Every structure is written in structure tokens, then in C-alpha cells.
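To keep things clear, I will list the structure first and then write my remarks on it.
Only one protein chain is missing; all other protein chains are in place.
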Amino acid sequence: MRIDSRKVVDRATTGLGLLSIVLVAGALIVLLAPIVYRGLGAFVFRATVEHRRAHFDHFRQGNRAALEAELAAVAAARQPVYDALAAQAAAVRALPRRERRAAQEHLEEVRNLVRALLGPLPGDPEPALIRDRYGARRWDRAAVALHNLLYVTEYDYSDPTRLGRKQYVPRVAQWRGTALEPLFAHCAAHAEDMLRPRWTFYWRFLTDDSRDAHMIGGIWAELLGTFYLTVGAILFAVPMGVLSAIYLVEYARDNWAVRALRSCISTLAGVPSIVFGLFGLAFFINTLRVSPSKSVLAGSLTLAALILPLVIRAAEEAIRAVPQTYKEAALSVGASRWRTILTVILPAALPGILTGVVISMGRAAGETAPIIFTAAVSVGPPLAVWQTLSSPTPALPWNIYNLATEHAAADEIRHVQYGMVLTLVVLVLVLNGAAIILRARIARRLTG
Amino acid sequence: MRWNRTVTCGLLLILVVVGSATGQEKADKARIEIDGSTTVGPIAKAFAQEYMSRHPGVNITVSESGSGNGAKSLINGTCAIAAMSRFMKDAEFKAAVEKGVFPVAHPVALDGLAIVVHPSNPIAGITIDQVRDIYAGRITNWRELGGPDARIVKVSRDTNSGTYESFDHFVMNGQKIAADAEYVGSNGAIKQRVQSTPAAIGFIGLGFLGRGVKALPVNGVQPTNATVQSGLYPIARPLYFFTNGYPTMGTHLYHFCTLHLTPKGQEIIEAIGFVPLTHYPSPGGGGDRDTEDEPAPARPATPPATDRPKE
Partner (left out) sequence: MSDAPPTLAPGGERWLAPPRPLLLSDRTRRVQRLLGALGQGALLVVTSSSALAVLFIFYFIARDAVPFFQLRGFREFFTGAAWYPAANPPQFGAYPIFIGSLLVTLGAAAPAVPLGVAAAVCLSDILPFAVRQYVKPVIEVLAAIPSVAYGFFALVVLAPLLQSEQGRVLLAAGWWCVAGPAAALLVVLLGDLAAERPMRVLAMLGTLLGGLAALAVLATWLAGVGTLLVILTWCGGLPLVGWATVRVGAHASGPAVPERWRGLVRLAGLVLLGGAAAVLVWGVGGRLASLSIDTGTNALNVALILGVMALPTVISVSEDALQAVGRELREGAYALGATRSEMLIGVVIPAAGSGIGAAVILGLMRAVGETMVVWMASGNAPQVPQPWYNLLAPVRTLTATIAGEMGEADHVTGSERYHVLFAMALVLLTISFACNLLSEWIVRAPARRRRGR
């Protein structure tokens, strides 16, 4: 080949290599961007007066006097709406009996839409579900509720051989000439006065537990559950893992038995996580009966089995990285083998082991399949420490799946789902970041 | 070394403090574990919320992994209440009795299985035979039903599910669902699939209907409270809580299992969207009765709640 073509091929190969790096980075950005953007929306958003009211009622957050003043002002702004509805109700009562039923249903439709926006109307009995006791709590949901109030979503089915086209017809057209007509214009113009949205940094999203299946509140129960599961997994896996690593590095001879042991441990690393879940259910819960039902204990044991190979591998590397001179110096002053390991090698390897432990924590925190049948529930209170031995708990990975698929009002709580995903991703990344920093510090220390 | 030890002790201390502080409830007065159907899930969760707010100290957890899993947990003794959207099967009863568990059914609500499509789908109604043909793979395109030219995306529940069993019993009549039907794990998942896929069809419980999906009238009957209660709607079923024997009177389990018999319980069921067992009159207008003749008193917006939790 000519030299020019070879140069072209060379440049092209370089270009392809760089393109692949760019694509990998691009994949990461594409993956994280919606999660970060919409996850932040769970923390930073425009909260309405309904949000403040809900949080005062259930979490005792906020100033009572300020809230009452706000509610009084808001009531003044909402009064025309209630008056219009009351006037229309009176008009409906005045109708002859035959037409009353249909008119009541038509009016009830609008009343429900106003309830979705502003909360229970005056004269309403207290709703049974907590979510119905408050109007739209976030301004973005309020905008949706307002849109549903002002426009009827109609589908144009005129051509049955095509999918219907969505069109928004102003609802006020249905109520022209009635007492309800001014309601729509008023709502459109005064929505902000009726709801008073304010930019809020809801950091308590992490520390509030949830009410009414995540319709109100935060993710404390899930966060705590993940914390318990991770710490439990570490408690079971680290002692076993470090002891195994010590044996493999210090005591094991290089014969076929030890090679088989190593092979087994590396195979354990490759077992699919759902098999761990099956094993955990069949062994820890149904056979060993470590707890009468699903529990954090059983989940921790299953997760410990999952991260054991990681801990062993990291501990082995850390112990091997300790310079031989340390060991030789200790042995030469007469320390026994075990004493050397305990007082010289382990402390020197501790930062490396800690790095591995932190990375394993990140892995354990993010695993779902092992905890589906051993520890995770959809809804539950935050547990106290002694309850972890026998009680299951909500956990971040499982509840992300649960809220994204099983929840009845998944659209209403999109921000909670994204917030959970963001929290989990940040948690895992912080753990990994800490491990990386630790590793850099060790490298600096060991190389002088 | 001293620094490491301090850090470790500090972490352990934080763990214990955090753990004990969040469990503000004095002792575990009772633990109720509910496992089972995703259809009954919203009811169980709302009941749990209501009960826990009235009795702090009771620890109620809700799992939604399918009616079959609920039955299995009850039989194995790992849950106190199995929420199921179908009755227990013969084999399950036999297995339960063999293990010394005597399942007692508490019907908490009624449900209709709504056949849902995307709102942009112009189809106005459907018959059970057509649904069966669709899921069995005999009808594959909406145009065969007079609709647009789009391949039907059929979404079904996993075989764990009581909803699936009800669908199988009422609609499929034992015929097999075609191999290209998609399977998802819960009512909510079907709703989301149908909501986002214009050519999709699925079946969900009444409590999951909402703005994003259109419930088709089946054999000319629209699924509503009235049609389900009267039996007009062809695909209707009760929703159950199963317990091991009848709960001992006075225990928290007993009060929880009879919550659906109180007006509050029925209010909750209706608010979620299911059909209350009794001919429950919903207050505040709407429903079968006329509104009261006296005008509603003018009241300001609901003030903040008092400091004590409501009894």
C-alpha cells in the first residue's frame, strides 16, 4: 500500500478509536441526563400552598402563622371559583327532575377537576385518602390539572381507519351562559394567586417518610432500608472475606486444591443475581428460617453472598500489595505468623480493604434481584434497628421498580421515581468516588 | 490506628442512634405483613396508611408480587394477610390445610376487569369473543375490528396474577394466549404500557382506570360501580383478604381485617376507584341520590389540622 493510504488508515483508526470513546461518554451522558435533570425536580421545584399545608399537617414543617395567613389570602382568591360552583349547583337544583341527574353529573365532573387543582371544596366531607385532601402540590402538576380543567381532551374519531387525533377543546364552550362560565377565565388568570407557587428546595425529600404510598412525603423508609441492607451485607461479608483473603495469600500453598478454591470463588462472582435471590429465598427463608417472613436479615445474608467474591478479591489485592519487607521485618524480630498478620500486614492493607469494602457497598446498595423475595416490600414504615431481624423493609432499588411499574398513580409521582433513581445513583457514585480517592491516597502512600 | 478505631466506633454509634431514633414507636405492638395481588395493592396500602395513622406502633408492610405469591406466603406462614384478586385454588387449599393453615376469605371490595385501549383508538366497544380472538392471536390488526391499520399490541399479566386468572376464566375460557403477547408484572404496568402505546390493548382492575386509558364497553356494558355490583358487567370479581383462620377478636389483625366493614373503609375503597361491597352512599352528591335541598353552607378552605393525630 502507498504511504498516503497507510497514513489515511492510521488517521482513520485513531478517529474510530476516539469516536468510540466519545460514544461511550455519550452513552453515559444520555443515560444520566434525564435522571439528573428530572431527579433534581424532586428536590427543587415550585411548591404550592397545598404542598406547604400537607407538610405542615403531616410532618410539622413550616410556620403555622405564616401558613394560616397564606391560606386566608388564597381563600380570597379562590372564593369566586367556589361561588361560581355554588351558583351552578343552585341552578341545577332548580331544574326539573328529569334533567337534574345529567346536569348534576356534568357539574360533578367540573367539581372533581377543581378538587384536583385546589383541594376539597367547602362543604366537602374530609376525603378518605390523604392524597385527595390536598390540591395540586407541585406547580408542574398544577399546570396539568389546570389544563385538564380548562380544556376537554377530545379525540377526533371521524376517520375510523386512522388513530384519533387529540384535540383540546376549551371547556368553557360547554358552560356558556351558565353561572359557571366565569370560573374558567378566573382560574386561567388567577392560578398563581390561588396556589401561590414558590421555589422550594425540598431537601427533606431524603428524610421524610412517605404518606399514602408516596403521594406525599419523601423516601426516608427506602433510604433507611437500603442502609440497613448494605450495612448488614458488609457485616456478614467482610469478616469472612478478609479471613479468606488472609488464608489465600499467607497460608495457602499452590496446589490443585487451592486453585480449585480460587476457581470456586471467581465462579461465585459470575453467578447471576436472580439465582442468588432464588437461593436466598429457598435457603435462608424456607429452610433455615432465619426469620418468620421476609426480613432485612435474610436480605443481608443474600447480599453478603453476592458481594463476598468482591470483598475477597479486593482484600487479596490489598494484602498482596503490602511490601514484603514489612512482613520480613516483623518475622525477623521474632513475631509469629499470626501476630505479623494481625499487627503489621492487616493495618497496612486496611485502606485497600476499605476501598474494596466501599465498592462492594455500592454494589450491594444497587442490587434488586436478590432482595425481591427476601427483604423488600412496597410499603412499610422505617424500621428500628431491632426490627431488622424480623421485618422486611422498603428499599431503594426495589421501590424504583415498584413505583415505576406497579403504582396506581405512577404519572403523579414521576418526580419521586426520578428522585429515587437519582438518590441511588448518587449514593453509589459517592461510594465509588470515595473508594477511588482512598485508592489514590494508598497509591501515593505506598509509592512514597 | 486510633483514628480508624474512632471512625468505626463513630459509625456504629450513628447506626444505632439513627436506627433507634426512627423507630419512635415504643415497642412493636403488632406486625402485620400483607402479601399478594397488585390489584388489591392500592386498597391494602391505603388501609395500612389509615390504620397506622390511627394506631402508631403497629408495623404494617405491603408487598405486591401477585395473588399466587400471596397464597404461597400465607401457606408458608410468612405473611399474615394474603391479598388476592381471585379465590384460592383447590391445590392451594389442600396445601394450606396440610400445613395446618386454614384460609379464611374476607371479601373487601368488588372489581371489574376493564378492557383498556389507548384513548386515540377509535374503537367504541368490544365483545368478549373479540377480546378472546385478539389474545389468542386470531385477530392481529385493529382494522379487522373496523379500526386503524395497526398491529395489535396485546399486553397480559404474568401467570402469578389473580387478574390473569380472572381474565383466563372469564374471557379466554381456557384457550391459550398467543406467544407474541407481552407480559408485565402488575396492573399499573399494563396501564402504563397501554397509555404509551397507541395500538395496545390490556386488562386492568377498575381502581387503575384514569385519564391515560380508555375503558371499552364489553358486550355493550361500561364498567362502572353500578354495572359491577348488579352483575351486568360480564367480567367482575370480588377482591379478597385471606387470613389463617378468623383473626382473634380484639387483635390488630382483627381490626385491620374488618376495616372494610366500616364506613371509612368503604370510603377508601370507593376513593381508590374500586366498587364498595355494600350499596355505600357516597356523601356530597353524585351517585344515585339527588342532592340535598338545603344549600351547602359557605365555609372557608380547610384550615390546617390540629396538632394531635386524628383518632
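Just so it is clear, A and B label the chains in written order, and each chain counts residues from 1 on its own.
The criterion applied here is as follows: a residue touches a chain if its C-beta (ideal position, glycine included) is under 8 Å from a C-beta of that chain, and two chains touch if they have at least 3 such contacts.
From a predicted model like this one, the values you see are computed outputs, not experimental measurements.
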Hidden partner chain, touching residue among A:289, A:320 or A:337: A:337
Sole contact to the chain not displayed, among A:155, A:247 or A:326: A:247
Residues in chain A touching the chain absent from view: 1-2, 5-10, 12-21, 23-25, 27-28, 31-32, 34-35, 240-241, 243-244, 246-248, 251-252, 260-268, 270-279, 281-283, 305, 308, 312, 336-338, 362, 365-369, 372-373, 397-398, 400-401, 404-405, 417, 421, 424-425, 428-429, 432, 436
Positions on chain B where the hidden chain makes contact: 65-66, 68-69, 71-72, 75-76, 89, 91-92, 95, 98-99, 150-151, 153, 158-160, 164-165, 168, 174, 176, 179-185, 193, 196-197, 199-200
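Keep in mind that, in the parts below, only the chains that are shown with their structure count from here on.
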Gap in Å, rounded to a whole number, between the CA centres of chain B and chain A: 22
In the complex, chain B residues that touch chain A: 1, 4, 15-16, 18-20, 22-23, 25, 28, 31, 33, 38, 41-42, 45-46, 48-50, 52, 59-65, 73, 76-79, 118-122, 124, 143, 146-150, 184-189, 191-192, 195, 198-199, 207-208, 210-212, 264, 267-268, 270-272, 283-286, 290-291, 293, 295-305
List of chain A residues in touch with chain B within their complex: 53, 56-57, 64, 67-68, 71-72, 74-75, 78, 82, 86, 89-90, 92-93, 97, 100-101, 104-105, 108, 118-120, 122-130, 132-133, 148, 153, 155, 157, 159-166, 211-213, 220, 224, 227-228, 231, 285-286, 292-294, 347, 350, 372-373, 376-388, 390-393, 402, 405-411
